[in-house]
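Our next item is chain A:
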Amino acid sequence: MAAQGNGSNGGIGAAKTRLTRGDVAAGATIARAGKLAGNPYLPEVATVLEIIDETPTIKTFRLRFDDPEVQKNFSFAPGQVGQLGIFGVGEATFAISSKPSEKEFIQFSVMKAGEVTKALHNLSVGDKVGVRAPMGNGFPVEAWKGKRILYVLGGIGSAALKATIEYTLEHRADYAGITILYGATHPTNFTYWYDVKEWQKRDDIELVLTIDRDCEGWQCDVGLVPSVLERMAPSPENTIAITCGPPIMIKFALISFEKLGFTPEQTYTTLEKRMKCGIGICGRCNVGPKYVCVDGPVFSLAELKELPDEL
Partner candidate 1 sequence: MAIKYLKADALPALLEALAKNARVVAPFKRDGVVQFEPWQSGKDVELDVLLAKQSPKEWVFPQCETYLKFGYRMEEPAQGATAGTATGAEGEAIGGEGAAAVAAGAEPAIPHETVEVEALNEAPAQVIFGLRPCDARGFVQMDQVFGGYGGFYFDPLYNSRRAVTTLLAVTCRDPRSTCFCTALGGCPAGQEGVDALFTQVEGGFVVEPLTEKGEAVVGTAGGDLGDATEAQAAEANAVKAEATGKVDVPFALEGIRDHLHDNIDDPGWHDLCMRCISCGTCTYVCPNCYCFSINDELVESEGERYRVWDNCFNPLYTEETSGHNPRAQKSNRFRNRFSHKFWYYPDKYDSLLCTGCGRCIMHCPTRIDIREVLRIMGAAPGAAAERAATTAVTPAATGAPTGAPAPTDGKEA
Partner candidate 2 sequence: MADTTTTEAGGAAFEAAPGGNAAAGANVAAATGDSGDRPVKIIGIVCNWCSYAGADTAGVGRFRQPANVRLVRVPCTGRIDPLFALKAFEKGADGVLISGCHPGDCHYSEGNYYARRKFELLERLIHHLGIPKERFKWTWVSASEGQRWQKVVTDFVAGVEKLGPREGRAL
């Protein structure tokens, strides 16, 4: 678990984002996208290829780096994040939600909330943005091989887990089982509905969809995610539980996991914090001695329990 906390990227052939002090002294720079190599503050300019309206408040942006070399060499580990920004407005941190194997574009899903996200929602295809990615540690998907994976996600939380879900689905044979419990307040509030429909077609995974309150035409479960989870009563045996969603959902999902017998080491979540630099310097995203931008955003519950109550 210690290695995880220290930001192992799971070895997914991702670029080496961490250098030792010796590497730096020897003049090595971080193998990040193109120009960023020497200057982690300099965003790579990318163009908006496509904008998908996911829900009334969430849009997905598919971007391509303007520098073809950068686009070609870009790789990341599932669960890693990036700083997506508009020059003149600012940057904010979002999970990379494209498939790790996707080479043609990089994708972020953005909920309209603040200054930057509002401006992002006003973008059109062809507009320019700045991207600094990848950042953070990602999920230890390699270490999970041979285990059953239980995803519990709600609302925009799906964006943080999308890449990981897609990765494990692509490498389905490596995992003993995959269960996805996905909740939303209303059927129109499911992000990636087009992909969810694809998942529904697969018979090698278990997919449970739930909405908070019943509504006409809805065929799947009804109920809050934690209560559906307890109804499902998945066995903790050889299982990794991963949750992400609104803070209140995470809070109760973690309680449910505990009830179901999941140990803190088996339970993972990914944190969200206000970030500025994204590279472990500017100081604001710390939870005790851990910086969410570099030590996280992925933490096991065991690691979180060690930290001050500042989530």
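Inclusion criterion for the candidates: all candidates are chains of the complex that A comes from, given by their letters.
Assume a contact is a pair of C-beta atoms (placed from the backbone, for glycine too) under 8 Å apart; a residue touches a chain by one contact, two chains touch by 3 or more; residues count from 1.
Please read these numbers as outputs of a predicted model, since none were measured by experiment.
Student: Please find, within this complex, the candidate from 1 or 2 that touches chain A.
Tutor: The single touching candidate among 1 or 2 is 1.
Student: Tell me, which parts of chain A touch candidate 1 in their complex?
Tutor: Where chain A meets candidate 1, its residues are 17-24, 29-30, 38-43, 45, 47, 49-53, 62, 64-68, 71, 85-92, 104-105, 113-114, 117, 124-128, 130, 247, 272-274, 276-277, 279-289, 291, 294, 308-311.
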